[in-house]
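Shown here: the complex without one of its protein chains, the others still in place.
Chain IDs A, B and C follow the sequence of writing; residue 1 opens each chain.
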Amino acid sequence: MAKIEDLKEEAKKLLREGKVKYIIGYGAGSNGWLAAPLFIKKPEDVDKLVWDPTCVHNLVRFLVDEKRRKARQKQPDKRPVGIMVKGCDSRAVVVLLQEKFIDRSDVYILGVSCEKMGVVDDAKLAKKLAGKKAKRVEVDAQDRFVVTTEDGKIEMAAEELLAERCLECKANFPVIYDLLSGEKTKRPLDKPFGSLEKIESLSAADRSSFWKEQLDRCIRCYACRSACPMCYCDECVVDSINLAVTADTTADEKAQRIHWIQRSAESSENLVYHLVRAIHLAGRCIDCGECERACPLDIPLRFLNKKLEKEAKELFGYEVGFDPALPALISCFRDEDPQDFIR
Amino acid sequence: MAEDYEPRIVAFLCKWCSSAGSDLAGVSRMEYPPNVVPIQVMCSGSVSPLYIFSAFNKGADGVLVSGCHPGDCHYIKGNYYARRRLNLVKKLLEYVGLETQRFQMSWVSAAEGTKFTQIIKDFVKELKPLGPQTKLRRNP
Amino acid sequence: MELNVYTPQLAKIVQTKDEVVGARAIKTFRTEFANGARFDYRCGQCAMLSVFGKGEAMISISSSPLIKDYLQFSILRTGRVTAALHDMEVGDLIGVRGPYGNGFPMDAWQGKNLVFIGGGIGLAPLWSVVQTALLRKSEFGALSLIYGARTSKDIVFKDELADLKGQMPVHLSIDVAEPDWKEFVGFVPTNVLEKKPSPANTIAITCGPPIMIKFVIKNLKDLKFEDEQIYTTVENKMKCGIGKCGRCNIGFHYVCKDGPVYSWADLKKLPQEY
Partner (left out) sequence: MEKILAKKSFPQWVKKLDSWRVYIPRKDEEGRWNYFEADGGEVSLDVLQTTLPPKKILFPQREVFLEFAKTLAGNRETLEIKEVLPEVKPTVIIGARPCEARAAWMLDEVFGGEFKDVYYWKRRDQTTLVGFACTTPPSENCFCTSVEGSPHSEEGLDLLLTDLGDRYYVQSMTAKGEKLISAAKALFEEPKPEAKKQVKAAHAESEKKIRRQLKDARPIAQKLKGMFDSPLWDEESMSCLRCGICTYLCPSCHCFDIGDEVESPSPLKGQRVRTWDTCQFPDFTMHSSGHNPRPDKASRLRQRLLHKFQYFIQVYDKFMCVGCGRCITLCPVGIDIIKVLDKVRDHGA
C-alpha cells in the first residue's frame, strides 16, 4: 500500500495557501480500526489523515453534498475541495465529470494507489475474528494482511480478506488525479466478472428465488442509494415527493407526479426499486461496492450492477470511468449494436 | 395451466410506425389476439425502463416495445438508443429470473400490419404456457 | 368498539365556491357528515381531510363552531390532495377526522379588543374566530380586521368581507397597485403600521405566510404590543395529526397536537423549525 506522507505535505500546503476549501479524506473511525470519512479544514488537522486497507468508503459521494450545499448558498465559496480517491473512486470522479455534474476545477484530486492490495471486506473480517475485536488492520511487506486484536496478531493472505470488488478491480490506481501517492502497478485480472458466474449459471426459476430471498430482506432504508456517488438525482422514483419542488412548481405538477413504486417494503416493490436503480446505474456504476457495504441487511447489490457492467462490456464494448470525454453508455450507440433479440 | 388463461400484453408502440402498423392491421380486418393493451408513444426511444418495470408491476404478463426499423426513426436516432437501452433491460430482467419470453422488442413499420399481427400471435402463444406473471407483480 | 383514531368519518361536500382562480386557486368547501356523526371543535382547530386514493391533508376549519350544520374549509390548491379536492364536486364524499390541535383561547380573551391580521389563505383559520367573535359580540371589545393578498383577485371571501364591513372596520390591501383599487397598496405588515391598532387591552391574531407573520410581529412589537398579546398559527407537514408520526415538531412541541396556535411569548421560546 502507498505511503501517504507526500500526500499529507501537499494537503497541508493546499490548506495553508487556501487553494482548497477543505479536504475530504479518511480518518480514524470511532470503533478504533475501521476508517471513517474525515473533513479537514485546518492544516494542523492534516495529520489525522490515515491510509490503510480499511479506507473502504467512496468519498466521491460527498462531492454531491458539496454541490447541493453550494446551490443553497447565496455566495458560495467557489474554491475546489480536495478529495482522497482510490482507483475505483477516481472512476466515480470521471463519471461525474463525464455527466458534467461537477467541473474539473471543482476538485483537487489526491490519488492513492492500492498497488497490489485493496480494501478489506468488513463482513469477511468479522467472520475471521469470530467475536474478537480488531484494533488495527495493516499490510505487511509480503502483501499479507495483519490484523491486530486484543490477544495478538492474525496474519492472512490478501484474497481471504480483500473485498470481492477488489478481487475484480480494473483500476488499482487512480485514473485521474492531481497528485498521486503510490505506484502505478498493473495487476493481471483473469476473470473480471467471475463473481457473477454462480448466479448466471442458475436456472431462471432459481435466479428468481435467489433474488426474491435477497430482496425480501430490504427495508428500504435507501442506504444503497445514499452511499452511491451516482445516485444524485433530485427526483427519485421512490421518494414521496419531488425534492426539486420550488415555490414556482405548480400544484398540477406536484399532483400529477406518478407513484411508480409504493413505499411498502414488499417483494414486488423492492424488486422494482432495485431494478430501477440497477438500470439507472448501467454504464455509470464503477463498482466501488458502497451500496452493498452500506446495506445493513447484507443484500448482494453489487451483483445487480456488476451484471450490467458486464453486459455493457460484452454487448457494446463499453467501459465506464476511464475517459471523461466519452458519452454515457445509453446516450450513444453504434450501428453494429446487437439486435438479434429484436423481432 | 388453465385453458382459459389469456395473457395480458402491454405494447408500447411508436406513433410513427408500429402504432400505424397496428392500425393498418385493424383497418385491413386482419385478425390478431385481443390480448394487447396498446400505448402509443412518440418514439421507442422514449420508453423508459421504468415504464416496462411498472407495466409488469401493475400486472402485465408480457411487455412489447415496438419501433421503427433502423434508419427509419422519425427523430433520426431514437430507435438506436432504444435498441441499446432495452437490450440491457432484457438482460436485467432475465438475470432476476423473469422468463425471457415476457419482454419483447420489434421493428414494425407503418406498412407492416401483417408483421404486427404475427408478432402478437407469436407473443400470446409464447406467453400462454408460462401462466400469469407474478415476479414483479404487486399483490399477485 | 374502541375508537380508532386513524379512521375518518365520511362527509359529503354540500357546497363549493371558487374564491380565487388561476395558478394559486382557492376553493371553499362545506361538508356534512354522511352518517350523522358530530364534531365539536374550537376555533383554530384543524381536521384531517381524506381524498381516498390520494391521501390526507391537514386543513384548518374556517367555519365557527357555533354553527353546527356544516364544516367549512378554504383550501389552496397546492399538492396532490388539495388538487384532488379542488376537482371534487357537490355530492362527492371525502373523509374527515379530528378535530386536532389546541385552537385559539377565546375564553381568555373575553372583554378584550381583537384585531385580526391576515394574509392570503391565512384568512381561513382567522375566519372561524371572526365569525365566532361576531356571534359572541357582547363578550369582546372592539373588533377589526387587517387583511391583504397579492392582487385583488387573490382576496378570499370577497362577498363575506363586503358584508363584514358593516360589522367591524375592515382594512384591505394588495401588494401591487391596480387601477380600480381604492384601499391600501403594500404589504400587510406595512398596512399594520399604517392602521396602528392600539395595544391597549387588545389581542392581535395573525395568520398568513411565514414571512408576513415575521414582519407583522415585528411591527406589532413596534406598536408596543406585548408578546402575550400576539397570537399566531404555525404550519408544518403532518401525517397523523395526533403527535405520533414525528414530523411536525418544533422543538418538543408537536404542532398538530400542541399547536397550531401559539402566543408569540410561547412561540419565540421554541426553535425556528417551521
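Brief remarks on what is shown
To be clear about the criterion, a residue touches a chain if its C-beta (ideal position, glycine included) is under 8 Å from a C-beta of that chain, and two chains touch if they have at least 3 such contacts.
If you're wondering where the values come from, they're calculated on a predicted model, not measured in any experiment.
For the chain excluded from display, the touched partners among the shown chains of the whole complex are A, C.
Of A:Leu34, A:Leu125 or A:Leu308, it is A:Leu34 that touches the chain left out of the display. Summarising the interface, chain C meets the missing chain with residues 2-8, 10, 50, 52-56, 78-80, 82, 93, 95, 210, 235-237, 239-240, 242-252, 257, 271, 273-274.
Listed for chain A, the residues touching the missing chain in the whole complex are 29-31, 34-39, 57, 61-62, 65, 69, 72, 127, 133, 219-223, 225-227, 239-241, 243, 245-247, 249, 254, 259, 262-266, 290, 293-294, 296-298.
Everything that follows uses one rule, which is that only the chains that are shown with their structure count from here on.
Among the chains present, the centre nearest to the common Cα mean is that of A. Of all chains, the one whose Cα centroid sits at the greatest distance from that of chain B is C. If each chain is reduced to the centroid of its CA atoms, chain A and chain B end up 35 Å from each other.
Distance between chain centres (mean CA atoms), chain B to chain C: 52 Å. Taking each chain's centre as the mean of its C-alpha atoms, chain A lies 49 Å from chain C. Chain contacts: chain A has no residue touching two or more partner chains.
The set of chain C residues touching two or more other chains is empty.
Residues 49-50, 53-54, 57, 70, 77, 80-81, 83-85, 87-100, 104-107, 119, 122, 135-140 of chain B touch chain A in their complex. Residues 23, 25, 77-80, 82-84 of chain C are the ones touching chain A in the complex.
Partner chain B is touched in their complex by these residues of chain A: 199-200, 204-212, 237, 260-262, 266, 268-269, 271-272, 275-276, 278-279, 282, 304, 307-308, 311-312, 315-316, 329-333, 335, 337-339, 341-343.
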